[in-house]
Structure formats: structure tokens, C-alpha cells
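See structure below.
Chains shown are a subset, placed as in the full complex.
Residue numbering begins at 1 within each chain, and the chains themselves are lettered A, B and C in the order written.
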Amino acid sequence: MSSMIRDSPLLGAEAPPPHKPCDVSRSMKGRAPVRADLSGSDLQVWSQPRLRTRPGPERPEEGSGMERVLRRCRIQNQLIRECLAECLGVFVLILFGCGSAAQVTTSEERSGQYLSINLGFALGVTFGVFVSRGVSGAHLNPAVSLSLCVLGRHPWMKLPFYVFFQLLGAFLAAATVGLQYYDAIRSYAGGQLTVTGPRATAGIFSTYPADYLSLWGGVVDQVIGTAALLLCLLALGDQRNGSIPDGLQPVLVGSLVLVIGVSMGSNCGYALNPARDLGPRLFTYIAGWGVDVFKAGGGWWWVPIVGPCAGALLGTLIYQLMVEVHHPPLPSECQASCEEASESKMELEAEPHLKSQC
Amino acid sequence: MSSMIRDSPLLGAEAPPPHKPCDVSRSMKGRAPVRADLSGSDLQVWSQPRLRTRPGPERPEEGSGMERVLRRCRIQNQLIRECLAECLGVFVLILFGCGSAAQVTTSEERSGQYLSINLGFALGVTFGVFVSRGVSGAHLNPAVSLSLCVLGRHPWMKLPFYVFFQLLGAFLAAATVGLQYYDAIRSYAGGQLTVTGPRATAGIFSTYPADYLSLWGGVVDQVIGTAALLLCLLALGDQRNGSIPDGLQPVLVGSLVLVIGVSMGSNCGYALNPARDLGPRLFTYIAGWGVDVFKAGGGWWWVPIVGPCAGALLGTLIYQLMVEVHHPPLPSECQASCEEASESKMELEAEPHLKSQC
Amino acid sequence: MSSMIRDSPLLGAEAPPPHKPCDVSRSMKGRAPVRADLSGSDLQVWSQPRLRTRPGPERPEEGSGMERVLRRCRIQNQLIRECLAECLGVFVLILFGCGSAAQVTTSEERSGQYLSINLGFALGVTFGVFVSRGVSGAHLNPAVSLSLCVLGRHPWMKLPFYVFFQLLGAFLAAATVGLQYYDAIRSYAGGQLTVTGPRATAGIFSTYPADYLSLWGGVVDQVIGTAALLLCLLALGDQRNGSIPDGLQPVLVGSLVLVIGVSMGSNCGYALNPARDLGPRLFTYIAGWGVDVFKAGGGWWWVPIVGPCAGALLGTLIYQLMVEVHHPPLPSECQASCEEASESKMELEAEPHLKSQC
């Protein structure tokens, strides 16, 4: 039983492992928590299990409607599913983030100010995490994926796939923002798309340094910013430093991005994320802003790629050395036998109703 | 027993099904969670069950006061109850949403700026959901109801009723805002109610496009905005993508509306909801702004009705195809026998105290 | 046992009833949840129980330090304790609320704008509730207390005491704000304290209507605002409309005050609370603003007292008639025998470890 749990890539999502005949005890693991979560949920009708609790007359038969058709498209490969989730997560992040920048810029601060941009990226991250957390773990940032690989918490072989789909999601989102604000940008920029100058619009999509900032200063800024990001992210994920109610973490990660934007944004726009910056930059390059998007700021474009990666590792190192490595050892570090035992006991806790049967 | 649960339209609200003699095991289902939720609740005196835990002397007899009288008006029809809840939910949403627009407009931005309007609609949605979630599932938006029907998660026969009462709630709320801001609007508009121009006040109630926006651009904007809304709403409701603590969901739905307002509001005011826009528009039509409310923006009025419906379906399709359909099958998709079994075990989990008795 | 629970005025606070010999099973009820809440709590060292889990060497003996001395002042009378809690709760609310108004006014909007005042009152309410919820139920508003009495959820005999101490708390808080901003107000007002005019400062403490607002319009505004407040408060407290995690409710009540301030503040400053307005007004009357505080706005002072009371009743009626009375009956409405039985079963659920012993 314990091995079965260990093999389930989806324990988080409270679902049983695929490709196995459904037996009662497993369906318990899958169902019980769902019910629990649903008591009084305001979104209850949006989740299948709740539906099955509706009165017979108005209760649609299993999987009726669109869902039934769509289920034919089901992909079972775990890696592909994770890549799609990362792609959609970053898409949401950039759609809201760059969208808020577009709104503030094209409305000339009548419909929001700098704080709105901070909120746009913060809540963009929050909902990007909600969209992907159960499937891919919601990295949404190559620098985060890199740190997790270095820490040994994420397989290296997945890294290139995650990074590519993060980039793709950012590119597609930038294109969507460009479409949604097409009229606005054209009327604001007076027809011509410029990277610098009074009516520059490239800043809507990717980051450019302030006039006073040296390249070296930009690298320092990106390193410090991303180090702060990882340092706090690891604290949020460190079970031995106090746990966090499920569903609050995406909000906290968003607040973290908010405070970084409020305290580290004016130098060069807190990219902190190679995908967030390069994806939209590629879009602007293609969509008419031209090669200036790479030339501007003295060839600034590489800083939001290299800086965050270095900063992420620095922040990880700091949190590890000052807090995490000093936690007393987890039982997981005992010999397997002990673990085996505990694992199987875990089962019992998860399914009290089976206890008597054991 | 399992069938009984399935038949309860109110499981979410932790209450037993109506019209059945009260037996102990059922009252357990109804009471236990209530007690649990109430431990240390700050609003404890506002909920009956808590009251019964007060010391004898100061404890009023069951149902004394207003409640006792009102209980006579009790409606048992589930559909009517759901319609009333949807109506009140949308009323709250528009009362706060349009109220904030009225405040910012009539105070000429001295008492709030664009961000206040975003907050007004966001928290309006949050409390609209709190008011109705336990009864109707808190759609508050015809486009949402439509998507749920298409998905097969909401009965088609209820759709027209939901939509009508959502419209009604929006209309009544607009009238209330008009009453509350009567003096303010009159003094701001200098007596005459205009739809366009420097002192236009129709924008307080329903949405109008920016000068630069083409009709086609407006449709694209509404489609993208509502797609983003549904995409994230479905993620919040997708139990297999990670659950959310009960009571946090209304706040998250509000935050979602906040970020959409912050990132997609300047083009044409993020209606995203046919009822939110048409209801108040009808009020302005009747209340003195006249037929211009339909003529303005080149006959703009139909865009916030058609766009959101199309967008909602698009967003639903995207989330389904990129995340939800790929989840491994739920036990619910196993043969009935297995389900029956699991259901009955569910009971046990819900009432551990009965376990020994089985 | 069931009667014992029913008699505990403190079940919410997870403590056993006073004046009874301590037996193990009761101490279980008291302690278990506390431990649960404390796992990983960041404030753990601030709560006694956690402390007792510290290593021997650094573990202070029970009740050492200040607490030991203070315990001598312990008051056991429940009503007095509730009055002190209400007083402190309203004190916190007004201290933060009027403080933010003082900051925005005296800094001439350099240190915050209208939104900061909304935040000040919103979070003031949140922390006012946290300070008093476990003891008095955190009404913090005579209009709320009145509605609860009318509903039969609060004893009428307590009403005058609650109202008086709410007023007292507001008065003392206004005095504290006056002290803290003494230099600021003097330098802003140029030495003379005026109720109207360009340098008026009375608005820091209590509400005055906008120039355009008629007395009648003010009454309508206060009635609608307080009706919205009560309508949503009752929804938050209505267990059968979906429950809310303990500790989130104070935040939601604060958000409610925030959205009301953002959408109904510009007419006459959303008092919604007779104590919040009259308490500070009395302070300004005494402290040097003189009788103008009652004369201004055409004798405005009585509107924020009468309006909220009427509005609270209206809002209560609306929520009752549209949602709450239609909920199916709670088991609590079954015959006592059934209740007795269920009650005793409750015990078992609360203390699974006793189950086997029964």
C-alpha cells in the first residue's frame, strides 16, 4: 500500500494513481477529502463530486455535456501534462501582469498607477499558481526550476521542458495582450512602436533599466531581487518552519511578488524571471518593435536572464545555511525499515475506516 | 444512506434534507461541523447554534424574537430559494460595484480613484458570493451559468430563471445606487443626465467603450477578459488541481475580478457579465438618461452581452483542454457497485461515532 | 455532559466552564484544539500552552512574571468582562480609523489619500474584532447589538451596557488620537479648531455631510449603507449558507467595511455606527471645537445615530426574508430527546479517544 502512495504523482490532488482497477479503499483516498473540502463551498456546482449530491430530478447523468466529448482528448503522459500546466500558468501570469502595464501606460495613469502594475503581476502569479499547482507544482519561472534541481527536489531531465513551455506561455500571453490592447497601443503610440522615448510602448511587455542604472547595477538589482524571492519561497515551502493552510500558499506567493514590486521595482522593473522577460521580448521583436528591444539599455536583454538564475541560487543558499539545514533530522532520514513502518501507519491515518479491518 | 446524501441539495450547507423525520445520525451530519466551525468564532452570537451554548440565565428561548415571526414566511421550493439568492447576490455585487463608480465620478476622484472602482467590484463579487453560495452556488453571472450548463454541471432548465433573477438583482441595485447618489449625481451633472461628454454619468451604471476602441476591438476585449475569468474560476473549483479552504473561495473570486479590472479595464470597463451591464443600462434608460444608453459607442450595448458568453465558453474550453480533462479518472467513473460501496463508507467517515455500530 | 457544554459561555474560546473542579475529559476539550492551533504557530511563544512545551532549562515556571501579579485583578463577572472587551474593541477601531483620517488631513494627502482612510477603518474593525470576539462576540456597534436583540440572538438586558461601553471606547480613542496628533492638528489648523472651512479638523473625528447632501439624502445614505453592512454580516454568520474558517471572519468583516467605504463614503463619511460617530463628536465638543459640532450640516449629528439603527433593521429583514428563513429546519428544531441524544454523541466526536471507553 505504501509503495502505491509513493508511486502516485498525484497524491497532492487527492486522486488515485492511473491505470489501476478501481478498488474501494483507493476510491476512499480519492473521495473523502474532496467531500470534506466541498462542504459549503461556494463553487460547489463547478466540481463534479458536488454535483453528484444534487437531487435526482435535476441531476445530469455522469459526464454529460461538453466534458464527455472532451474526455476523448485525454493525455496520460505525466510530463506533457506538467508542461501544459506550466505553459498555462505562465500564460495567466503574463496576461494579467503585462495587461496591467498596458492599461497604466495606454491610459496615461488615468486607469491605474504603478501600484496597479504591482497588483497585476502579484495576482497574476497567484492565479498562475492556482491554474498549475496540482499538476506541475507551479514553478512558473526557470530560475525557480533551476534552484529546485540544484537542491535535488526536481529532476534535471525535466528542466529543459519546463523552461521551454514557460517561455512559450509567456510569448503567447504577450501576443494576447498585444491583441487586446491593439487599438489602445496604436492610439497611444500614434501608430509607431518605439522602445525608447516619450511614447515608448515596449516597456509594456518586457523590462528596461532606468536611465541612471549601470549594467552592473542592474545585475546586482536582479540578483538581490531574485535572492529575496527564493529565500521567502523556500520559507513558505519549509514544513519544519511552520505549515500553511492549503490554498493560502498561492496568495502568499502573490503577496511576495507584490512586496518585491513595491520595494525593488523602480530600478529595472523586477523581472526576476527569465521566461517572463524573454518571452514577451521575443514577441515585441517579431511584432514590430524590431531589434531595438535587444539593443536598448546597452544590450540590457541578457541581464533579466542571467541575474535571476544567479540570484535564485544565492537566495537558496542563504535560506539553507541560515535556517533549513539546521532543522533537526526528519524521520525520513531513518533507515528504510522504520520508514516502511511509518508509511504503512500513514495509510491507517488516511483511512480510519480501514483501521478496524487491519 | 448513500442515496439520502445524494438527494440532499444542501449537503454543502451541512444541513439534513428537508421533510424527513429527524433522526440522530442525520442530526449528527448537520450539527458536528457547525460546532467545529464555531469554536472561537467572532461572529458566534450571530449564528443560532452558538447561541444555544450560552449560560441558562441569558439564553433566549429557541427562535424567540423576529426570527420566530419570519419563519412563517418560509419557502421550501428549492428553485425559488436559488433564484432569490442569485438575485440578492447580484444586488450586493452591483450595489458595491456601481456605488464605487458613483463615488469616484461624483467626487471627481477626491474620494477614490480607478483602483477604488476595481476594489468595489472585486469585494462586491466576494460578498455577493458569500450571500448566495450556500443556496444557489453563487453564479452571479449569466455567462458563468451558461458555461456550467454546457459543461453539464448545471441543469439547462434552471438557466432562464437564474438569468432573469440575476438581471433583476442588477436592475434593483442600480436603482438603489441611483437613490443613494441622487443628490451627488444631480450636483455633479448640473441637473442634466448625459451619456457622453465631460459631465457624463451613465458610465456610473453600465460600461461604454473608450474613444479609440473599435466595436470589433471591444468584442475581442470582452472575449479575452471573460475567457480569463472562466479559466481561473474553473481552476479554483477543480478539486483535482488542489483544494481551497472553505470560505477562502469567495475572497479568491473577488481577487480574480480585481486583477481583471486592474489589467483589462481601460478599454471598455470589464463588464464580463451580461446581467451586470444590461440590468443597470435598463435602469439608466428608464431613469432619465434615455435612449442614448443604447445608441452610444455605435450601438455598444450588445457587446457586453455577446462577448462574455463567447468568452466564457472559450475559457472553459481552454482550461478543459489544457488541464482538467487530463486528470486521471475519479473513482466516480468506476462501476456503480464500487461507487455504492465507497458511498456507504463515506458515511462512516462522516460519522466516526457510528463506525463501531456498523 | 451536554448540559455542561450548553452552559459554557466560553465554548468558542475552547476553555472549560469556570467554577468547576477540573476533570480530565473536560481538560481535553480545552486543550486538544489549542495544541492543534499552535503547531507551527509563529506567535507560539505568546500563548501559555505553547510555552509549556519548551525544554526544561529555559522553561519559566507557570505564570511567572507580570501575569502572575496581574492574575490577582481577575474579574469573574461575565457581563463586566464583555463590556470591557467591547470597550477595548471599539477603542482599537476608532484609534486606527480616526488616526488614518488625522494622518491624511494633517499631512494634506502627502501621507495617504482617501483609500488610506478606508483601510484605516477596515483594519480597525478587523483588529477591534480580534481583540473582543472571544469574550463579547465583537459587536462594536450599537446598531449591530440592536439587530441581534431584535433577532432574539442577544439578550435585551445587555443592550444598554454594550452601547454605553461602545460609546466610552470611541470617546477614549478619539481622545488618544487627539493627543497623538496634537502638534499635527495645531500646526495644520493654525492654532484654531474649526468644524467647517478650508482648515476644518472636526472631520477627523466624526462625520459631516457633503455640501450637496440634503438631510433626507443623508438619512437615505446611512440607511442603505447600514442595511448593506448587516445584510452581509448576517450572511457571514449564517452557518447554513456555508461556513468560514475560524480567524478569517474578522478579516472579512474588515473587508466589508472597506468596500462600504470605497462605495458609500463620499456623501457623508459612512459612519454606519452611532458609537463611532457620537463618541468622537462628544470629544470634539469638549476638546475645543465647541457646539458647532452639533450645529454643523443643519444639525446633522442625529443622522448617523438614527439612520444606522433603521438601516440595520432593514438589512436584517432583507437577509432574513430572502435567504435565512428559507433554510430547511436545523435538527435543533427537533424534540429535545433527539437533541439530547445528538448532543451526547457530539461529545464523542469531540473526544474520539473516549469513544472506545463508551
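We adopt the following convention: contacts are C-beta pairs under 8 Å (C-beta built on N, C-alpha and C of every residue); 3 or more make two chains touch, one makes a residue touch a chain.
The model shown is predicted, which means the values in this text are computed figures rather than measured ones.
Q: So we've got 3 copies placed here, but how many does the whole thing have in this file?
A: Across the complete structure, the repeated chain appears 4 times.
We adopt the following convention: only the chains that are shown with their structure count from here on.
Q: Regarding the subunit A and subunit B pair, does the interface count as same (over half of residue numbers shared) or different (under half shared)?
A: Different, since most residue numbers here occur in only one copy.
Q: For subunit A and subunit C, let me know how many angstrom lie between their CA-based centres, rounded off.
A: Whole-Å distance between the two chain centres: 37.
Q: With chain centres defined as C-alpha means, what is the inter-centre distance between subunit A and subunit B in Å?
A: Taking the mean C-alpha position of each chain, the two centres sit 26 Å apart.
Q: What are the residue numbers in subunit C that touch two or more other chains?
A: Residue numbers touching two or more other chains: 241-243, 245.
Q: In the complex, go through subunit C and note every residue touching subunit B.
A: Answer in residue numbers: 5-9, 11-14, 33, 78, 113-115, 118, 129-130, 132-134, 137-139, 148-155, 157-158, 210, 212-214, 217, 220-221, 224-225, 228, 231-250, 252-253, 255-256, 258-260, 262-267, 316-323, 325-335, 338-339, 341-342, 345-346, 348-350, 352, 355.
Q: Using the touch definition from the top, list the residues of subunit A that touch subunit B in their complex.
A: 10, 12-18, 22-24, 26-28, 30-35, 37-56, 58-60, 62-68, 70-71, 73-76, 81, 84-85, 87-88, 92, 95-97, 99-100, 102-103, 106-107, 110-113, 115-116, 119-120, 123-124, 126-127, 130-135, 176, 179-184, 186-187, 245-248, 251, 352-353, 356
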